[in-house]
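Every protein chain but one is kept in place in this view of the complex.
When the chains are written out, they are named A and B in that same order, and each has its own residue count from 1.
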Amino acid sequence: MKALAASRRHRLAPVILMTLALFLTGAVYAALAPSSAQANTAGADDIEEGRRLFITNCSTCHGMSAEGSDTVPSLIGVGAASVHFQVITGRMPMDADSPQAGAKPPQFTDEQARQLAAYIASLGPGPGIPDEETVDPALGNAAEGMQLFRTNCAMCHNFVGAGGALTNGKYAPALDDSTPTEIYEAMITGPQSMPVFNNANLTEEDKRNIIAFLVAQREPNPGGFTLGSLGSVSEGVWAFLVGFGLLIGAAVWIGARSS
Amino acid sequence: MTTDLAPGPKVDPKIAATADFLDTRLGISKMFKGLGRKLFPDHWSFLLGEIALYSFIVLIISGTFLTMFFVPSMTEIHYPHDALPVTMQGQPMSEAFASTLNLSFHVRGGLFMRQLHHWSALIFVGAMVIHMLRILFTGAFRKPREINYLIGFLMLITSLLAGLTGYSLPDDVLSGNGLRITDGVVRSIPIIGSYLSFMVFGGEFPGMDVVPRMYALHILFIPGLILALVAVHLFLVFWHKHTQYPGPGRTNKNVVGFPLFPIYVAKAGGFFFIVFGILGLMGATMSINNVWNYGPFDPALVGAGAQPDWYMLFLEGSLRLMPSWEVVIAGFTVPMSVLIPAVVVPGVLFTVLGAYPFIHNYATKDTGEHHVLDRPRNAPTRTAIIVAVLSVFFVLLAAGSNDLIATHFSLSLNAITWAFRVLFFVLPVVAFIVTKRVCYGLQRKDRELVLHGHETGRVVRFASGEYAEVHKPLDDFERWVLVGPQPERPLEIEPAEDSNGVRRPGHKKELRRQKFSRFFYEERVEPVTPAELVAAHATGAHDALPASEERDARELEARTH
């Protein structure tokens, strides 16, 4: 987490603040509502609260008992990690009918997301939400993560996780703002177009290494402005905008008669 | 003059002695006599070539720095565990990549030099292209400068090779994929493709030879070639004397400008430092080609947004636009969807570009020397052709970035690709027609301006009650720019039969040539002639008022205020 703190001036800052705010809200909620004090261990109360939230917010599409329909996936057996990921990144509830559900400001607190997750997990077994240690970037090896990320992830998400295009309007999102927990959950559940990377394919340690690599990418770039980390195209655009802007400006100055 | 052999009392004796020393050995007084006060016309667009020249010098300087620390070897090593960046520690990689990391992170100023070198390369090729466009738009390639144009064209090609070989050296994933694509393109060439691929890589891709080979080409052969071409190019610029824009006092027989010493020593010399300075600031603050993000080359990997540097992007776009097509003839495979976009398209583009002065000569049967440039509007067909070709180039650039366009504008990748496939054929036609019309429109506007003068915004009322805006006529100097340049006319040819009614041989060929010439020059807007101007003055109330009426008008205005 040291690395996270070091880049507080960076684009991560809002995310951390937001996450903190969410946890704070959760904590306040927990203090005010003693019945669900132990938010992280799925008790019967959580499941019940989750069921209530599900019926109010999700059942229109996913069905009263999460059984899904022809066009909407069943949630039985997707596991807590999947629900937590979809809800905490704002992908669910989905708003417009677009090629894919994009991330947006979440509608639920982390607390509520976990309650929803607990309810869905109670319907059938699936991957659970990882604990702090499993996703702690400080325990991972960023260099090993580099190799794994390049092989398994970079072709969609770009070398530094800046995102990329898929077919017919779908895309792989940028990973700059994703929390370690979200990255882990995405790998284990394979949201939407993304394939699943189960623990035989990428072990828990492999996944932590990948998280360590992504977090290391958030250090300030030693070369100066990153120009969006989009590679040669953005570099070319900047060469013409800044380089030729200044150079031709200078040329016009030299060629103009002095007054 | 400082090289005076018999120094007068004002000359510093030390300078005189040095000058004498050099003159008796090198004859510098003769050189200085010939070149010292040579005139150069002043215009910002004449400095575009200098940007290319100076960024080339910066490339040599920064490149020399890099060669001191770069190891052109593909031998596999493991990156040390105590070296930066942490994401590479202990990983297997080639010595080339490891030395690139080392010179970026552990050589003080090394990363700056790498970035300076890369930015200079982008600017170098860009400046050449913009310079070439200036030459084309203004007709500076015309007789007697066709050969110098060709030399410039060769420099552009060699620079692309310099870029390609340099880009491949760090042996990171992106450069390796660039080579992989090069391999795919080379292999597609019929009959010899496979063998050419073996020739480039010393066996199969990637092999162990390609980085040292590219290195030898990149630091020795190609820059040597460019330097030789630069020398000839500059010599011919001096020999021909520089072109100039049309203007009062400027003719095909003179040069109007400032002397080399001291004005252009200061201006051109100063511009070198400005170019170096701007490139330096870019290298210091803007990261480029962050190879530590890409990691060492591995043939199993590629990242989203994998693109070459901008000057190769049109090839990438061309490859992306092409639909699937592969034919097998008598058991031999011809991959058309590689061959056409990567060999045929650039082949046609470069042939037309290199041959343009000769196409022009074919259309004009050019006999005289041209030292006064065209304003682009005064050569509408040529301007329109250049814009049309440019529009194709831009479509290819955009197609090469289609994945980034898709993600940044939330569009479908497939839809964009289809749009560009259509635009590739439609846009140049539209661009040609629109540009030509715009040129004619501008020429007509010039005529209007000459005939009726500048609008002053002053509205006056005459004694008769008539209102009119006062127009200020152009002075002789301003008018000359608009009426001086005469348009080209299509070729006149001899009739099909001579006076005895005998068919002339070669007439058909001439007819074809005339037809071609008419395409360029048939439709034109003639500049205003003196007779037209007099006529306009005679009929127009728009011109400056006669002195008496002017006075009346002033009084009227004063009263109304």
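Operating definition for what follows: a contact is a pair of C-beta atoms (placed from the backbone, for glycine too) under 8 Å apart; a residue touches a chain by one contact, two chains touch by 3 or more.
Definition applied: contacts and distances are computed from a predicted model.
The chain absent from the displayed complex carries the UniProt protein name "Cytochrome bc1 complex Rieske iron-sulfur subunit", chosen from "Carbon monoxide dehydrogenase large chain parolog without usual motifs", "Cytochrome bc1 complex Rieske iron-sulfur subunit", "Imidazole glycerol phosphate synthase subunit HisH" or "Multiple sugar transport system permease protein". The chain not displayed here makes contact, within the full complex, with A, B. Although one chain is not drawn, the whole complex shows that of B:Phe21, B:Phe235, B:Phe273 or B:Phe519 it is B:Phe273 that touches it. Across B:Val71, B:Leu111, B:Leu160 or B:Ile405, the single residue that touches the chain missing here is B:Leu111. Contact with the omitted chain, checked across B:Leu39, B:Leu390, B:Leu411 or B:Val438, is made by B:Leu39. Mapped onto subunit A, the footprint of the missing chain covers residues 147-148, 151-152, 155-156, 164, 166-167, 170, 190, 192-198, 200-201, 206, 219-224, 250, 253-254, 257-259.
Just so it is clear, only the chains that are shown with their structure count from here on.
Chain centres here are Cα means. That of subunit A falls 44 Å from that of subunit B. Contacts from subunit B toward subunit A in the complex involve residues 42-48, 51, 85-91, 104-105, 111, 115, 118-119, 122-123, 126-127, 130, 173-174, 267, 270-271, 274-275, 278-279, 282, 284-290, 293-295, 298, 300-310, 313, 400-404, 406-407, 410-415. Taken in their complex, subunit A has these residues touching subunit B: 99, 142-143, 145-147, 150-151, 154-160, 162-169, 171-172, 213, 216-217, 221-227, 229-240, 242-244, 246-248, 250-252, 254-257.
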